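First up is the structure itself, then whatever we jot down about it.
With one protein chain withheld, the remaining protein chains of the complex are depicted in position.
What follows is chain A.
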């Protein structure tokens, strides 16, 4: 079955096209752009690109898998709304996978900490034993993360290596597309009912109302 995977929970905008069958997951094409501010611009062209490179059409898709975070809100929503809308238009199911799992399951055996950049000097983190999550996901200041691992992966681990005080492995740095799809493979093959993609925000919204018109981007952009 042809499956599209998308993840926008980190600075990496990831689209992957994979063939999923009883033998496993075979990646056909993937596109990764690392740019924390370009999720909205890059994701749709990346989806189009992986389809073109694999010589497949969007109508052949059987399912869409999305990383549900945790991740910075604005970027995270791009992946979720893209997956939701494409699946709705195609009449295929969506499946959600915790984005940190697409790092943890790709990080190999042993006790591993996954930490991604949550901005505001915090990280989203989770702990794994042999690729299976045992704690998290949660958001915390790096100094408050209970590390308890042999090594750490993820862009947040690299950024706060000194505070975390654990060996940092440079790869994987961001959720791995094919691994993301693999984590939903059982559900896809079983024809499990599609899931509403719920973002893992982990933080409440900042409730300051929009600035008054004069300072609001909309008004400021109105030429005089």
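In this text, a residue touches a chain if its C-beta (ideal position, glycine included) is under 8 Å from a C-beta of that chain, and two chains touch if they have at least 3 such contacts; residues count from 1.
Please note the rule applied: contacts and distances are computed from a predicted model.
The listed choices are "Protein-methionine-sulfoxide reductase heme-binding subunit MsrQ", "ABC transporter permease subunit", "tRNA N6-adenosine threonylcarbamoyltransferase" or "Glutamate synthase (NADPH/NADH) small chain"; the UniProt protein name belonging to the chain that is not shown reads "tRNA N6-adenosine threonylcarbamoyltransferase". Residue in contact with the omitted chain (choice from A:14, A:82 or A:99): A:82. Touch with the chain omitted from the figure is made, among A:43, A:112, A:126 or A:181, by A:43.
Within chain A, the residues in touch with the undisplayed chain are 39-45, 47-48, 58, 73-74, 77-78, 80-86, 88-90, 199, 201, 205-210, 212-214, 216-224.
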